[in-house]
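One protein chain omitted, others in place.
Chain lettering (A, B and C) follows the sequence in which the chains are written, and residue indices restart at 1 in each chain.
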Amino acid sequence: MATKLTNESEIDGESATAAVVGASGFAGGELLRLLSGHPGFEIAAATSRSRAGRSVGAVHPNLRGTGLRFSDPVDLDPVDVLFAATPHGVTTDHIDEFREGADLVVDLSADFRLDTPETYDEWYDGHDRPELVGEAVYALPELHREELPGADLIAGGGCNATAAIVGLYPLAEAGFLDGARVVVDVKVGSSEGGAGGGVASSHPERSGVVRPYAPTGHRHEAEILQEIDAEFDLSFTAHAVDMVRGASATCHVFPADGGPVEARDCWRAYREAYDEEPFVRLQAGGRGVYRYPEPKAVAGTNIAEVGFETDGDRLVVFSAIDNVGKGSAGQAVHAANVALGYPETAGLDFPGLHPVGAP
Amino acid sequence: MATKLTNESEIDGESATAAVVGASGFAGGELLRLLSGHPGFEIAAATSRSRAGRSVGAVHPNLRGTGLRFSDPVDLDPVDVLFAATPHGVTTDHIDEFREGADLVVDLSADFRLDTPETYDEWYDGHDRPELVGEAVYALPELHREELPGADLIAGGGCNATAAIVGLYPLAEAGFLDGARVVVDVKVGSSEGGAGGGVASSHPERSGVVRPYAPTGHRHEAEILQEIDAEFDLSFTAHAVDMVRGASATCHVFPADGGPVEARDCWRAYREAYDEEPFVRLQAGGRGVYRYPEPKAVAGTNIAEVGFETDGDRLVVFSAIDNVGKGSAGQAVHAANVALGYPETAGLDFPGLHPVGAP
Amino acid sequence: MATKLTNESEIDGESATAAVVGASGFAGGELLRLLSGHPGFEIAAATSRSRAGRSVGAVHPNLRGTGLRFSDPVDLDPVDVLFAATPHGVTTDHIDEFREGADLVVDLSADFRLDTPETYDEWYDGHDRPELVGEAVYALPELHREELPGADLIAGGGCNATAAIVGLYPLAEAGFLDGARVVVDVKVGSSEGGAGGGVASSHPERSGVVRPYAPTGHRHEAEILQEIDAEFDLSFTAHAVDMVRGASATCHVFPADGGPVEARDCWRAYREAYDEEPFVRLQAGGRGVYRYPEPKAVAGTNIAEVGFETDGDRLVVFSAIDNVGKGSAGQAVHAANVALGYPETAGLDFPGLHPVGAP
Partner (left out) sequence: MATKLTNESEIDGESATAAVVGASGFAGGELLRLLSGHPGFEIAAATSRSRAGRSVGAVHPNLRGTGLRFSDPVDLDPVDVLFAATPHGVTTDHIDEFREGADLVVDLSADFRLDTPETYDEWYDGHDRPELVGEAVYALPELHREELPGADLIAGGGCNATAAIVGLYPLAEAGFLDGARVVVDVKVGSSEGGAGGGVASSHPERSGVVRPYAPTGHRHEAEILQEIDAEFDLSFTAHAVDMVRGASATCHVFPADGGPVEARDCWRAYREAYDEEPFVRLQAGGRGVYRYPEPKAVAGTNIAEVGFETDGDRLVVFSAIDNVGKGSAGQAVHAANVALGYPETAGLDFPGLHPVGAP
């Protein structure tokens, strides 16, 4: 009666070797968790400059059972796949070594997400290796499944951008976004700020907030505009709320024709886009407590919940992901699975918890 | 150096007697807290049908020191001011008794908030006393200061509506909203659901959520449209987030002329509207952790924080209130102060806490 | 380098069929999650009287992908293993049917946990089937590994009892508890109260609490006294704290001889008891943020973290579990694995999340 998501028997032969560079951060730790339970990977290295030699479990308590230790990135041996979970800029600095030492580099930073040097000029103060910009495949298999197999450089999407993109993509495919006005209002958890301290992210100041932290000009706008194939007017605002994991995007969409927007047309667009997708779950309405997408329902998973409601000339689209999962490490492993020809769900079969508080 | 908000010496003569009907609910408890520390009121009755005879402190632990007991509403003696904190519909059923037994009735429900029977037909399945609709003054002194003195029926605003109205009102006054598109994205705490249980509001299910609970068609839209004096296109969506007290509204405003919106014009509009207001605090930008309006910075108070940022053809307005305070009981006491000629800040001088978690 | 916890190839032949009775509760949902990812079980039924016919995913959003539906318990067909996650008393009422319809019954309630009818008289107002009391094996494999294979009735331990037992058991084995005084101070999450509502467990009242809810006389004392093989003086107090999943026990142990307690003796006792245990992790001291047992480090898992510190004549023992996992459904699946001869870790390899908020 129950469906088993992973069919591990499909992974034949030897596991691929994997290195996680920047393994002491949150995305790095999540990569280690996913890869250590993945039938197609063997973790060869988990690097951290500051913690080389120490136990991984001392930083990521859920990995105490793995016996993993951090190694120094300078000691990195060649691997099949190198996952870079380093701060923005590091991958650019080391891209040549990374590519030399691995058949596939999956970068979780913003370093190679955008397609043109001009976009980096506009949103990120330029790029130090402009000649390489455009070589990476954006990681989301829902949009780039065809380009991933055989790729040697994959760029993971930003978490807020991912939340918005999975919500908007079917509408663009169905032509609803051309000329539309789209307001994206994002709510995101504290893990987005990364491991480390700082007063604003200290528990007394960060608990219980609904805090606008990027009212305008968030860099993830660039990705949304790049990945959504339509000409539309995008406004984006992000708020920090009281959870650790999770990103929720509410997209208020006003199509160009002034509506009304018909629910059945939307359903068709979303079903067409996602009916075959293993990691997108349409969720709109119905009974019970969990009627719309909610980040806590997908915490720890690579699942995106997407739902919507029509409102005259407006369509309200909700999407929810785990920013560390589908918004970062989960997306990266999913893309690597596609790139390597593994079953897409390999290593990603944790379904989440219920009940769960504020994961 | 420090300003004392309350000048109690201005209240001469005897205190007014006050009754709180529906005192076992959250708004009722907050009214009791505010009135018990108010120099111009003496609490004559705190009614609760289900808890008559029991100690108020057994329900509201912060009021254990007051010695108050719930009484039966049928035993209500005449008072100067009757505050009704009952579920929607109750005040309509009892409005004649209430008005007979009090010089001033301040109702916190939706029963008399809207101006016309037609609006009740559209948003609330009609009204049982249509001939009385329109007699009440909407409680917000920022909009109705002139009409409150001498009023005998005051209708408190809805919490989400209040959050939106304080953010949008100055723009309407300055003419920015005519023909504009306005998207109001609200985040609200669990106290809005009221005292009592239910699975959706149980701690395991309600903790850590970002839950769309009113994607479209929220009744507070009617109030916003009524109170904001402009012709604009309103879209409204509310989300439950993990706090108990607080409502935060992010209003994405697109003026009709296509912008750009100039920050200095906005500043002028907000300063003009609020510079003299004792309970509105402009908060936009600057340094530090608390740069924009945040509900936790105003928890327990009657203060609304309002701020904004410009973004090309968009203006993003943030407002934050305590839904039980400014969004309900605080607003009611403020309006009563104005109605009775008391100093506006009497009984409302608690400035909030820092640090504070998820109040 | 990383250890794979599950060796699925060891499960040969056909999967066992499993029914979960009482599947709409929290423990029932967790059983479904664990069994749906378990290589040795096929879920044949998930019963719920009140929700028969409805989708399991409507109640447990993490199980939307399974396609499971609740069935009526009256329609239950014979299965290999029946897991009962029903309220206390239900299994006693149905024990004959349950045993007739399944080779193995695993009951998660308190119905068969205690060994003698007298204990039920003392702590639970008696037992309706006293002749069956004593037939069940207490589920914790750490204490009952030898008795589980071939058992036909297994009784899962209480969550608070489990937390205390895993902390105290090695001390009893080493003889430290005879004549000792032991104070057990427990902190537990809101999921212990079960699915459903009620004012005390509503989000506004239950958030942020440190609430003594069982100052004395908690029924889990009976289990601790039964399972810990020593004569000692037990005091037990439980507090509700702000998390959904998790139970943390701090056991203050004062040995009879007046100490001092030596750390190396304790280490020896704990290592002897747990060095081979797949689901107990010794965690005491060291560097970093997570130096002692913490419930959030084991949320979603079947792992118990145990640690201690010596303090003159006192030994402070900390233990942390997920009350829904090791404290309930995880323990049940672990015991069933041992009973059926499956690898102990089968279906229980989720290592938990980092970071994670208040799971």
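As a working rule, a contact is a pair of C-beta atoms (placed from the backbone, for glycine too) under 8 Å apart; a residue touches a chain by one contact, two chains touch by 3 or more.
All values derive from a computational prediction rather than experimental measurement.
Taking every chain of the complex into account, the chain not shown here touches A, B, C.
The omitted chain makes contact with chain A at the following residues, 26, 190-191, 193, 195-199, 201-204, 206-208, 244, 357-358. Contacts to the hidden chain, counted on chain B, fall at residues 1-5, 8, 26, 29-30, 32-33, 35-37, 42-45, 58-68, 189-191, 195, 243-245, 281, 283, 286-288, 290, 294, 297, 299-301, 303, 324, 349-359.
Counting over the whole complex, chain C has residues 181, 183, 185, 187, 199-200, 204-205, 207-212, 215-217, 233, 235, 237, 239, 241-243, 246, 248, 250, 252, 254, 289, 292-296, 309-311, 313-314, 316, 318, 320, 355-359 touching the chain that is not drawn.
We adopt the following convention: only the chains that are shown with their structure count from here on.
Taken as a contact graph, the chains are fully connected, with every chain touching every other chain. When you average the Cα atoms of each chain and compare centres, the chain farthest from chain A turns out to be B. Distance between chain B and chain C, defined via averaged C-alpha coordinates, is recorded as 46 Å. Chain geometry summary: the mean Cα position of chain A and that of chain B are 39 Å apart. Multi-chain contact residues of chain C (touching two or more other chains) are listed as 26, 190-191, 195, 244, 357-358.
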